[in-house]
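Missing here is one protein chain; the remaining ones are kept as they sit in the complex.
Each chain carries a letter (A and B) given by its place in the written order, and its residues are counted from 1.
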Amino acid sequence: MYFSKKVLEQSPALKKKWEDEVKKTVARRSDQKERWSTVSDLEIKRIYGPEDIKDMDFERDVGYPGQFPYLRGNQVTGYRGQSWTFRMFAGMGSAKDTNERWHMLLKQGQTGLSTAFDFPTLMGYDTGDPHARGECGKCGVAIDTLEDFLQLVDKIPLDKITTSMTINPPASILWAMYCAAADIQGVPLTKIGGTIQNDMLKEFIAQKTFMCPPGPSVKLVSDTVEFGTKYVPKWNTISISGYHIREAGSTAVQELAFTLRDGIEYVDDVIKRKGLDVDSFAPRLSFFFNSHIDFFEEICKMRAARRIWSTVMRDRFKAKDPRSWWMRFHTQTAGCSLTAQQPYNNVVRTAVEALAAVLGGTQSLHTNSLDEVWCLPTEHAVEIALRTQQIIAEETGTANTIDPLAGSYFVESLTNEMEEKAWEYIEKIDAMGGMVAAIERGFPQMEISDAAYKYQRQLDAGEKVMVGVNKYATEEADEIPVLDIDDRVENEQMERLEAVRRKRDSKAVKRSLDDIKNACKKGENVMPHCIEAVKNLASLQEICDVYREVYGEYRDPAMY
Amino acid sequence: MGERKLRIMVAKPGLDGHDRGARVLARCFRDAGFEVIYTGCHQTPEQIAASAIQEDVDVVGLSCLSGAHRYLFPRVVELLKEQKAEDITVIGGGVIPDQDFQMLYDAGIKEIFTPGASLDSIVEWINTHIKLS
Partner (left out) sequence: MTKTDKIRKGDVRTATRLIRNIENNIPEARSTIRTLFPFTGKARVIGLTGPPGAGKSTLIDSLIALYRDRDKKVGALLVDPTSPFTGGAILGDRIRLQRHAEDPDVFVRSLATRGALGGLSKAAGDAVHVMDAMGKDVILVETVGTGQQEVEIMNHVHTVIVVIVPGMGDSIQAIKAGILEVADVFVINKAEREGADKLYQELMAMLNMVDSFPGGWRPPVIRVGNLFDKEIFEKNIAELSNSIDAHYRNLVENDLLGDRVRRKVTAELNEALQFSILAPILEKLIAEGEFDTLVDKLLKKETDPYTCAEEVAKKYLRKQPLKGVAG
């Protein structure tokens, strides 16, 4: 029991008295609206009290940081021991442009790097392919071969700086480039650290950056997990991501449930396919959440996530190492909460969202820049966003104490409620035969589509508010400077690729591509062959074409 | 009998897969009584133009969030023109900065809807500007 007998005896009478007062007051002056709900449309009560959390068991459900079920955080010292990592996502134009932006961010106090790739790279096409026209360098950096990659990490000490790479279908290839670059810098694989996103399931569910069908896609993910476990022990090989699920319009509960169910699917596959012991790789799994505008809902989501994952790992997978029970996660504030109108308001939104992520106990944080609705952020906008994190960390006192909202009737109750609803989804997907099966049926896709459409309708009806968009809108537009990626980047990049093609040993390229093909056909791990191929200057698309040939190409199913 | 229905294609050119807006719009257009042909993500301008012609749509709605609209949108219009289908109205939406508007209008994009445009305003624009054939 969470409360003393005395509190639980006193509370009902006091609550009744308060409720009577509410009734009288509402009769005189009714509430501004009848129904109050989170941005995800989860209904919220006027007040929460001891009754709402009376069934909680302190040891079982709450406890202290560093203790099962890790509701209050993994680290016993909280942010006092180590602040969260300030990790700003950056990438645009050519490898050289991005490298310059990275050096600027490091100079300003950023502690980790994070790479955005352009769409052709993300989808496994080289610059110049017909699919890639007009896209080069637009949404991130263009990488075709190891030569580009070496320029990207030029003068970045790979043994000291950790790097996160947002890359999915060709994750094995970009990671192979990173490993090859470390080798060339003389840094052993055991010393490099970082993250590849490498979460294909959420691509089928939400972001639609896909290449091969779900089955082989998960196989490639498991290859990287196995390679990392054996040879690159400090690397996080999957960043199981809810961010994109949320951006696609899901509710907070859906983000929580689908992300964790994706995690279960990966763990299952690695155990079954690779025969690895769960504790040998689970500690390197990391997660990535969205921090949306509904303050408490986000905090509760993150707290619930830690509790669910620790339970899953201990009870479902029988993991014994406490580090396997930890859910470590990166957070990004919600791009979809930002508005094109009155863009300076975005600074405030991002600050509130960042604060929620910190109160939810994130290990790493990206804060969006005010201009991200329009374009890749300008340097000035990135600086404000980074400063926002620094203000929260070093001025507000938020980091002084661990999980400061624990014990709040509301926060604990909402945490419990979201956890329960997430379990319902997880069990439903289990019953369908797992996430790959659920995706084939279009289940998560349709759930998200429904939620997105409902929210848009609520916005249009004024039931939900976006300041500056459907309320307090102004006529004159705020002018903000936007970053323009020159269309010339594409031509220059094509020339670079041509130059590499001319100088490389084409027999060696062919041989290493054949090796990858054989590995794919035999179900062997592709990673060592990928490293060999990129060193021989095989291009990203050449390797992806092998994957496409052997595994087939996934096409967007008809679900809307 | 003999009711005429507006046919509209919702298409995502280019490699970006952020189809939240496209999917929401497809549903919205259905609820507005239109017949919506949805092509899914990752379409080339060539696929979109050919499909629009085969499906005899009145409007093509393009959605792009990757910044590649300056190439992709005009290319769709150009291909329709080449195939003598310039009567098909092309509109666009997504992450499109103000400074690109004129260039897109000049290229033959009839209207551009940016984030924050209400669904009703888009439906209203179509109902006002498209004469049913």
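Going forward, contacts are C-beta pairs under 8 Å (C-beta built on N, C-alpha and C of every residue); 3 or more make two chains touch, one makes a residue touch a chain.
No experiment lies behind these values; they were computed from the predicted model shown.
The omitted chain makes contact with just one of the residues B:85, B:117 or B:130: B:85.
Seen from subunit A, the chain kept out of the figure touches residues 213, 215-216, 433, 441-442, 551-552, 554-560. Hidden from this view is one chain, which touches subunit B at 1-5, 7, 26-27, 29-40, 43, 46-47, 50-51, 53-56, 84-85, 133.
Going forward, only the chains that are shown with their structure count from here on.
Those residues of subunit A lying in contact with subunit B across their complex are 119-120, 122-123, 125, 130-135, 138-139, 203, 207-210, 247-249, 336, 339-341, 373-376, 449, 452-453, 456-457, 459-460, 466, 469-470, 477, 482, 484-485, 487, 555-556, 558, 560. Contact residues on subunit B toward subunit A in their complex (touch as defined above): 14-20, 23-24, 26-28, 38, 40-42, 44, 66-68, 70-72, 75, 95, 97-99, 114-116, 118-120.
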